[in-house]
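A single protein chain has been omitted; all remaining protein chains appear in their positions.
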Amino acid sequence: MLFHVAMEVRLPPDMPAAKADDLKARERDLAQALQRQGKWPHLWRVAGRYANISVFDVADADELHALLSSLPLFPYMDIRVTALARHPSAI
Amino acid sequence: MLFHVAMEVRLPPDMPAAKADDLKARERDLAQALQRQGKWPHLWRVAGRYANISVFDVADADELHALLSSLPLFPYMDIRVTALARHPSAI
Amino acid sequence: MLFHVAMEVRLPPDMPAAKADDLKARERDLAQALQRQGKWPHLWRVAGRYANISVFDVADADELHALLSSLPLFPYMDIRVTALARHPSAI
Amino acid sequence: MLFHVAMEVRLPPDMPAAKADDLKARERDLAQALQRQGKWPHLWRVAGRYANISVFDVADADELHALLSSLPLFPYMDIRVTALARHPSAI
Amino acid sequence: MLFHVAMEVRLPPDMPAAKADDLKARERDLAQALQRQGKWPHLWRVAGRYANISVFDVADADELHALLSSLPLFPYMDIRVTALARHPSAI
Amino acid sequence: MLFHVAMEVRLPPDMPAAKADDLKARERDLAQALQRQGKWPHLWRVAGRYANISVFDVADADELHALLSSLPLFPYMDIRVTALARHPSAI
Amino acid sequence: MLFHVAMEVRLPPDMPAAKADDLKARERDLAQALQRQGKWPHLWRVAGRYANISVFDVADADELHALLSSLPLFPYMDIRVTALARHPSAI
Amino acid sequence: MLFHVAMEVRLPPDMPAAKADDLKARERDLAQALQRQGKWPHLWRVAGRYANISVFDVADADELHALLSSLPLFPYMDIRVTALARHPSAI
Amino acid sequence: MLFHVAMEVRLPPDMPAAKADDLKARERDLAQALQRQGKWPHLWRVAGRYANISVFDVADADELHALLSSLPLFPYMDIRVTALARHPSAI
Partner (left out) sequence: MLFHVAMEVRLPPDMPAAKADDLKARERDLAQALQRQGKWPHLWRVAGRYANISVFDVADADELHALLSSLPLFPYMDIRVTALARHPSAI
């Protein structure tokens, strides 16, 4: 099942750079692993914002939440989830 | 899979009463049929508004959309869908 | 009487992990106790957010507020309450 | 149980005056009857708007919804309900 | 003159408990004094939130502001004021 | 007592020009009469919108509502009222 | 260049069914043609709403606007466009 | 003086095509005349919407309002004006 | 040229009282100086909020911004500016 997921990242301004870099590195590794598993088929950067628009392909909302809440940046993100259905005009 | 669905109904003020009553009757019949099938386990009235809060139990978003868009009142409703996952504290 | 309660949890990013874990453990214990008492019949996780959607079954708003404000996470939560009435189409 | 109820009235601009006057007259009669029964203890006009802020004293949300949805102006109103609890500092 | 006043209290999460308790105690004392003077005829708790809905009966906005800004919790509150007029249907 | 009043006018697009012109003429006459009486000390046009920002000087909210609801354009206006107090830095 | 496009369709309730069906048929034909040309790589239905989330692959905003404004349903749609950049973690 | 002006056009869906075309033609003529006079130095289309973002160069808000309210589409537009000052980093 | 300026002041809760008092004193002095110069003809307190509604009379937006950004409280204020034009009904 497909979910549209919009993620805004808001790191505290006073977070030490080293901690931020570590979070981002671990986030990138997990994101790329999930993409390789086919769970995260689309990941785009919102131009001008520390935010992304993604599409997840998972069994259900339980799996979606497990994946999202496992992301290192999860505590610092505002996430909006939209359930996607097949569009009648999609070829 | 569970979906939380909030529905606000906005019938045009100048809709003939007969048409409105017919829509509502057909809506009630379909809603009750879906409840009996277990697809619509929860249906509550939002006190003070022509609106309801529901929980649907369906296979996925495709089935959810098929059901919701088949409701006679669908063209007159503003619907917000929230995908629900299992809560770690739920017994 | 039923109340729909949407809870968003926002822990300060710099809260020590130990304190956060303690809060969450005490929150889970109280939530499960209230569920066993029948006060908290529904508790779902909003997929993708540190948030839940719940339904409380209490005598009135006084009891609801007493329960909610007794939750360990209460000071860190943004809570929206909606009073629920019986829906005429509910079976 | 007390409910805070904010009501915004939006009559269609092209509604015949006679129909509007009839609605308002029947609304006033029912409102005054409910006030005499003690169901509607407070009714104030929001200065500058065709809106009111009220407090209802009813058994529960079912009764609240029954009363509100019986108001002649109900189809033309945007209503926001807030459940009120006893304040610890209230004398 | 009547004013509807909605107050949301937001204490900083890291405020020492002693300071918070002192603020709340002084707030309660002043609130009860103003109620006894007839300045603050209604004070209700919004169920589920650290917020209240009140009605003040004062000479004018100057007096209202003097009272509100004298509340110990004033610096930590988001306050919305609505001027109330007499409703034509109020008995 | 001073009230800040923001008025947005929304005439139905299909209102006959003659009716609109009549409404506007009567609105202007009443507005100018109230200004001459000192009730409406400030009336400015919001650049780019069919809207104004005004300041009314009246006894209380009852008088304010009586004046505003007597304006010919009242049924077509979205009005926001803010109670003004004396600013400590005002000379 | 990729654009994320969210489209909400709002047909007037009193539009004759035949006209609506014709619009939808022409919309589907054009949408499928654009998908075959590779301009419209993703088209998903938002579960529960007469809305879609799409991704367009076009030269620039001029081409995007030309395509969107040529859609038969364009006059009845509320469209939000977000420019997408390549995400550093995308594989 | 420079003003940033965002204009959203909302023509009634049931407006006859001839009237809409006439409005648009007269709007284009006036817009181009004002551009030639240097009053309207920038006019861009918001991709995906019947809306524009413009910059006006006028003496003051009175002239801005006179120009905007003279636009044939003015009654059908939602306009947001932002006063622009010189940026210290602008070369 | 007139500008309507709404200012909300949000001092950090943990700002030392001495610093806050100094800021406020310098703010009052500058505000009164600008009022005496005729730049700041109207300054009202929004009842119930640490906010004011003002009208500035300046040459243009450049002067407005220079004055506003010179206010000691500027870094702690959320400011909304509305350009005012002459109202056709103003006497």
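Letters A, B, C, D, E, F, G, H and I mark the chains in the order given here, with residues in each chain numbered from 1 onward.
Basically, a residue touches a chain if its C-beta (ideal position, glycine included) is under 8 Å from a C-beta of that chain, and two chains touch if they have at least 3 such contacts.
As the structure is a prediction and not an experimental result, all values here were calculated from the model.
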Residue in contact with the excluded chain [from G:47, G:64 or G:77]:
G:64
Which chain H residues touch the hidden chain?
2, 4, 27-28, 31-32, 35-36, 42-48, 52-53, 55, 82-91
In terms of residues, what is the contact footprint of the unshown chain on chain A?
11, 13-14, 45-50
Could you list which residues of chain G touch the chain missing from the display?
1-3, 60-62, 64-66, 81-86
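We adopt the following convention: only the chains that are shown with their structure count from here on.
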Contact-richer chain pair (by C-beta pairs counted) among F-H and D-E:
D-E
Taking E-F as the reference interface, which entry in A-B, B-D or G-H shares over half of its contact pairs by residue number?
A-B
Distance-wise, how many Å sit between the C-alpha centres of chain C and chain I, to the nearest whole number?
42
Let me have the rounded angstrom distance from the C-alpha centre of chain H over to the C-alpha centre of chain I, please.
29
Which positions in chain H are in touch with at least two other chains?
3, 61-62, 64-65, 81
Go ahead and list every pair of chains that touch.
A-B, A-C, A-G, B-C, B-D, B-G, C-D, C-E, D-E, D-F, E-F, E-I, F-H, F-I, G-H, H-I
